[in-house]
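Left out: one protein chain. Kept in place: all the others.
After this line comes chain A, so read on.
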Amino acid sequence: MQSHSKKRVCYYYDSDIGNYYYGQGHPMKPHRIRMTHNLLLNYGLYRKMEIYRPHKATADEMTKFHSDEYVRFLRSIRPDNMSEYNKQMQRFNVGEDCPVFDGLYEFCQLSAGGSVAAAVKLNKQASEICINWGGGLHHAKKSEASGFCYVNDIVLGILELLKYHQRVLYIDIDVHHGDGVEEAFYTTDRVMTVSFHKYGEYFPGTGDLRDIGAGKGKYYAVNIPLRDGMDDDAYESIFVPIISKVMETFQPAAVVLQCGADSLTGDRLGCFNLTVKGHGKCVEFVKKYNLPFLMVGGGGYTIRNVSRCWTYETSVALAVEIANELPYNDYFEYFGPDFKLHISPSNMTNQNTSEYLEKIKNRLFENLRMLPHAPGVQIQTIPEDAINDESDDEDKVDKDDRLPQSDKDKRIVPENEYSDSEDEGEGGRRDNRTYKGQRKRPRLDKDTNSNKASSETSSEIKDEKDKGDGADGEESTASNTNSTSNNNSNNKSDNDTGATANAGSGSGSGSGTGAKGAKENNI
């Protein structure tokens, strides 16, 4: 019945979603979802897909990822009882970027409900492509709101998909790093997160090339840090090879694509220079793999362009050509003065040189090569000779004897790293985050960053190098050394990171960071 390119498309929309309002001056406008919906109707795309009104996700569903406390908080907070929740608001990072607005919980329910329903739909193989423009809130953390996101519908959707799919690929083309999703799946090899984003003094501050996952999830987080002014050609030149390689090595059973439209040119918060066509090309490319495909929304703060973009991407999913001339609709005046679907890029300079992109690409390819290849083969295929003898000597050491200094040093956790010990207060851990004070929105008066006084400046330098392998403090000692060995094998080929890290923690113990941060909990 259906041709190859024509797919069964399910689209999730609740007519209420456009009426939530984050507050005066807030750039996030759920109204863009309704604008998209009206465009879809008037373009005649509406009648070509299955339209669903999603259920409201229950608290039970949300706690599949989020902490009970956090969900309970979201359910009970309202603008009129905010004052009673001051402490919790601070704890859950609700207030500034993520304000409390009327119907906040309902909004989260609808956005999450859509993505969960869509994932279940894909699980039941009742559809090939599911679209939820109300979803894509990729910054939300397990028990913390962030960057206009409260409930991470993507994580909930992926968790649903994981029930029937061995491996799920998550791709994020929002201009911001998809840190919430990456963090949620940082230590698993069943979900690979690939994020293309602006990096460098930009929200949320994560997404360094060197962040590659931890524990079992090592190499399953792929970050493509980009600079200002990415245009269509440059984007394609990095998106296509990386995704091809990822598909080849990871071989996912389902794909989730976050289509954040703030990577478009002229976005209120973004700084890329993509057109609707260039953005849509990513959708087109991913769609070609014929995998169960969940498309969600995300950022996008110049709402006329967001609705243009998502309308076009819906048409791409449906494989229907639509005219450049926008049809008349309730919000037609928003699209003036040209009233066209496609937008043209600005003349801003692309700071991503092809040389830079090439280097990033090669580095990521190297990382991807570390993945165990064919699906189903779960044995680590790391060559023998790559195993660092340094890590072996722990096994050789007599357990009753004192550990050699080199081994002790390895177990020193720098202060800025995670450790799950009880001796840390509630706030202590999070205070170490450099980006704690940063907001997604540029604020008018920049003072937050200067708030944090520190008596000892030396401890503030983050030794980023150590992060890569020391990060899995949660693991037992055995797996910790194991991952170190993996890392070192890798370092033979990429010649610096890990080696420095080891050397750094070994010899740098004299300097402030190492000695101060020593934690005994691993021993």
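Points to keep in mind about this one:
The working rule: a contact is a pair of C-beta atoms (placed from the backbone, for glycine too) under 8 Å apart; a residue touches a chain by one contact, two chains touch by 3 or more; residues count from 1.
Here is the rule we use: contacts and distances are computed from a predicted model.
Selecting from "Metastasis-associated protein MTA3", "Beta-adaptin-like protein", "FAM96B protein" or "D-lactate dehydrogenase (cytochrome)", the unshown chain of this assembly corresponds to "Metastasis-associated protein MTA3" (UniProt protein name). Shown as candidates are A:Y186, A:Y235, A:F285 or A:Y301; the residue that touches the absent chain is A:Y186. Touch with the chain that is not drawn comes from one residue among A:H165, A:K245 or A:H279, which is A:H165.
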